[in-house]
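Below is a structure I'd like to ask you about.
Yeah, one chain of the complex is gone here, protein chain that is, but the others are all in their spots.
First chain written, first letter: the chains are A, B, C, D and E, and each begins at residue 1.
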Amino acid sequence: MEGGFPKGHCILLSGAPGTGKTIFGMQFLYNGARNGEKGLYVAVNEEIDDILLQTKVMEWDMKKLIDLGKIKIICLEMKDFSIKNLMKEIKEGGYTMVVIDSLSAILAHPMALEDIDISFTLKDRLDRLAPSPIHEGVATRLLVEKIITSIRRLDCTSIIISELVESVGGMSRDTISEFLVDGVITLQYVMVGIESNRNLMIRKMRATAHSENIHPIEFKPGVGVNVLMP
Amino acid sequence: MEGGFPKGHCILLSGAPGTGKTIFGMQFLYNGARNGEKGLYVAVNEEIDDILLQTKVMEWDMKKLIDLGKIKIICLEMKDFSIKNLMKEIKEGGYTMVVIDSLSAILAHPMALEDIDISFTLKDRLDRLAPSPIHEGVATRLLVEKIITSIRRLDCTSIIISELVESVGGMSRDTISEFLVDGVITLQYVMVGIESNRNLMIRKMRATAHSENIHPIEFKPGVGVNVLMP
Amino acid sequence: MEGGFPKGHCILLSGAPGTGKTIFGMQFLYNGARNGEKGLYVAVNEEIDDILLQTKVMEWDMKKLIDLGKIKIICLEMKDFSIKNLMKEIKEGGYTMVVIDSLSAILAHPMALEDIDISFTLKDRLDRLAPSPIHEGVATRLLVEKIITSIRRLDCTSIIISELVESVGGMSRDTISEFLVDGVITLQYVMVGIESNRNLMIRKMRATAHSENIHPIEFKPGVGVNVLMP
Amino acid sequence: MEGGFPKGHCILLSGAPGTGKTIFGMQFLYNGARNGEKGLYVAVNEEIDDILLQTKVMEWDMKKLIDLGKIKIICLEMKDFSIKNLMKEIKEGGYTMVVIDSLSAILAHPMALEDIDISFTLKDRLDRLAPSPIHEGVATRLLVEKIITSIRRLDCTSIIISELVESVGGMSRDTISEFLVDGVITLQYVMVGIESNRNLMIRKMRATAHSENIHPIEFKPGVGVNVLMP
Amino acid sequence: MEGGFPKGHCILLSGAPGTGKTIFGMQFLYNGARNGEKGLYVAVNEEIDDILLQTKVMEWDMKKLIDLGKIKIICLEMKDFSIKNLMKEIKEGGYTMVVIDSLSAILAHPMALEDIDISFTLKDRLDRLAPSPIHEGVATRLLVEKIITSIRRLDCTSIIISELVESVGGMSRDTISEFLVDGVITLQYVMVGIESNRNLMIRKMRATAHSENIHPIEFKPGVGVNVLMP
Partner (left out) sequence: MEGGFPKGHCILLSGAPGTGKTIFGMQFLYNGARNGEKGLYVAVNEEIDDILLQTKVMEWDMKKLIDLGKIKIICLEMKDFSIKNLMKEIKEGGYTMVVIDSLSAILAHPMALEDIDISFTLKDRLDRLAPSPIHEGVATRLLVEKIITSIRRLDCTSIIISELVESVGGMSRDTISEFLVDGVITLQYVMVGIESNRNLMIRKMRATAHSENIHPIEFKPGVGVNVLMP
């Protein structure tokens, strides 16, 4: 991980509450910015100050990198959300690294569907079949495919964050995105007796040899999410 | 915990029945009031007397703090509920600490949705897509986001209480709020043989180092929820 | 438990089939009647004779207490059910102790909803939103809140009985009522090898110190449900 | 069990496939008939010959008892099913013992609902509320209550058979009937290593002291279901 | 099993993928044909060649038995499926042994419902109640009952094959058929460490003494599914 992810990869970062998803995402951009990359952090329904507060504890000089234009944080409100506009912003801004926080927030908002040529592909043909509303599952899959396909066509490396609900199957809230991305990293708590520890697992990383073990992690100022050897 | 929560944080307090959610919430306001804070307790569908009865056992002098205007308890009936009005009351009252008891009660009442500019954001665009009613999950997420975003924009520290149903996944009844708040505390029973003990876990606390272990708790007059070291 | 429940408390008694819910409820009224209280047993869709048969085995002189007007049993048929009328009967009858057997039976009958000012609170506002029928979960929560709030406003101590289905989460069939009452008692079977024993647990008792352990119970003539120390 | 069930009791007999529900039911009538009772076996969607075949293995002289009018088997087809007619037949036939095989078959057929004064109780009031179809759960509960209440008002002892699906909660397919009857007996397989044994448990028997243990059973010609002491 | 099933019995054969359901079914017909029976194999949505390929490995001379008219394989396409026609074919062909492969495939096709006098039994009466579409569960139960009842009225011994999905309750995909047939046989994998073995269990066999244990099985040319003693 120290060496970053393969260029152009789209990584799913799926984590339980409080496991450091935001810090991991910022760390990705922070390390990139110091190596000449240009990063965009896309927060959905969250404010810039709240995100900066979390990075402050890591003692990173985010302010400087933001002022230099090496990192930009934007906060989307779902009512204005559009996949097309987002992709346009990434492209025109020349960003080489992108974090989307979070896919779960986008998927819960069906209005995002409009971006897809639903009128052309689905609706006409469905009408002929039955006057049934689009199943929630279909809408979700269409959106996940659209978002991941769009971002992979851009010339950037990306992290897509998903919420991971305890004791539910799959590696993301939607159970679909983990099959479409190039890599999957999960952040979870493991209980050992009365102790609870944060852990990181690389569940998938296309075209790359990687550890498949559970790694304990800690938050370390100056570093961020620090992966400990078992 | 003794030192309170970071200023401006929005904390989710999620607990099983009888684990002391109300006492924990009042303890938060009581300690704050004695340190010059001004606190508001928002009870949904519950009466002031019932809440005061529970605090009486803790031997706190709530009456005095209430008379001094340092703590106020209001009881909302869902039929009059409005996120906008609630936020207005918090702001105009100058409250620096707020407890909402409970998010689960609010989420069960779809009329609260009206506060959201649903007509603008969702309905128009959905109509073009399919004549489908809003999925329950979407409505829930919209409300959770609206409530937590609104309260975090105010200048106060807050606890949002959620019901935690045994043996169901997630850290709240809705399984969404735990991802949006700054911190999550759960109160649960753990069975050891035929004994059952209340325990507290800090599951998440942004920008703060915290114990991740299970801590036994007891109710202690003069204190409230007393956290024991393991 | 010998000393009864705190005055004015509303207790949820949740049990598996055959664990003694009816006997427990009658024992509550029987002990109360002998201490000068006036008790009402509200049976839903069950007949008085069936209930008396169960108490007869306990060798209680119910007949005498009924003739003296100290205990009354009424059998509601759901088609005539009305929360308002029930509350009126409790108030006008001057009952200080009430048992409702069972909440589960009432919740299964949506017509009980009429008692709630649904036309005022919910329907108008929902119509503006979407032509969706009321979700079952919302209707259930509205009813549970209405019943428990109504009975707690009366000047009486009450037990509300719920059915507890094996291996399903929560402490009642509805998984909501346990959060709204002042106390929760569960009656369950525990298998040890090929033996199966009835047990009682106090899961919640507001403003009261109580055992949190599993207690074996037996049916004892003259007593009713007899709690054994572990 | 040797001594039969308490007079007038309505017993739920819930079993996995192949655990002997039909034999148990016939054994109940067979023993009764030899003690002067008059029994009716109500088979839903099954033929008389199939039922007789199973009893033949038990070496009971069913034919004689049937010819003497001491036992009658009727086979209902659901399209002609009516609770009212069934109750009339039991009453006019003077039956003192009844077996209904099975409740699960009846509950799967919504047309049985017609027997209930649904037009009076539910439909009018629901229309005012919302144009929602009756929830499946409500319809099930209404039917279970109607059937069990009706049969308990008759002057007979009865067994109602339910299908028990492996690894699903509750003591019957509907998870409601076990709360409404006077007694519950379950027949299940228990795996011990590679051996699988049939067992019987009395889960509930109102107004009666009874074993709560798991009892191995065997099929024994001349007896039927033979309960072995553990 | 060597001696075959009792004449006239309808057996449910429920198995996980790859456990030998087709071979077991063919073995049943093959052994019967050599004893003078006449057998029909009803494949739904599968081709004759695919079925013959599987039997070829067992080194049975199916071709000869087919040419002699002792075994016939027919492949139904669901769009032409009709219970009435199928029963007519069995009757007129004089078949004494029948295998239906599979019930799960038939149940997934609602058009099969037409065979049932749905217009007479259900629809008229439902219309009076509520404009609700037929619940999936009701349709399934109606079909299962119709198929099993029809085939049991014929003068033949039959095997009905069902798909058994791992880690889902019940003994068939529909969880209903196991209660209606005369016998149930399941074929499953059991993991022991890293080894996985096929096993057979007789879960139910009316009017017959049978082993209730788990039996390892193997595929043995010349025999088919070979049951090993534990």
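Keep this in mind: a residue touches a chain if its C-beta (ideal position, glycine included) is under 8 Å from a C-beta of that chain, and two chains touch if they have at least 3 such contacts.
If you're wondering where the values come from, they're calculated on a predicted model, not measured in any experiment.
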- Would you mind spotting which of A:Gly36, A:Gly169, A:Gly193 or A:Gly222 touches the chain that isn't drawn? A:Gly169
- Message: Which candidate, E:Ile74, E:Val165 or E:Leu228, sits in contact with the chain we can't see?
- Response: E:Val165
- Task: Could you please point out the chain A residues that touch the chain left off the display?
- Result: 117, 120-122, 125-126, 128-132, 135, 137-138, 141-142, 145, 149, 152-153, 169-171, 175-176, 178-180, 182-184, 201, 203-209, 212-214, 230
- Query: If you put the missing chain back, which residues of chain E would it touch?
  - Reply: 17-18, 45-47, 50, 53-54, 56-57, 78-79, 102, 104-105, 108-111, 113-114, 118, 123, 133-134, 136, 163, 165-168, 189, 191, 194-198, 219
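Following the convention adopted for this analysis, only the chains that are shown with their structure count from here on.
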- Return the distance between the CA-based centres of chain B and chain D, expressed in whole Å. 48
- Item | Interface hub residues of chain B, defined as touching at least two other chains | none
- Message: Taking the touch definition from the header, please name the shape of the chain graph: line, ring, star, complete or other.
- Response: line
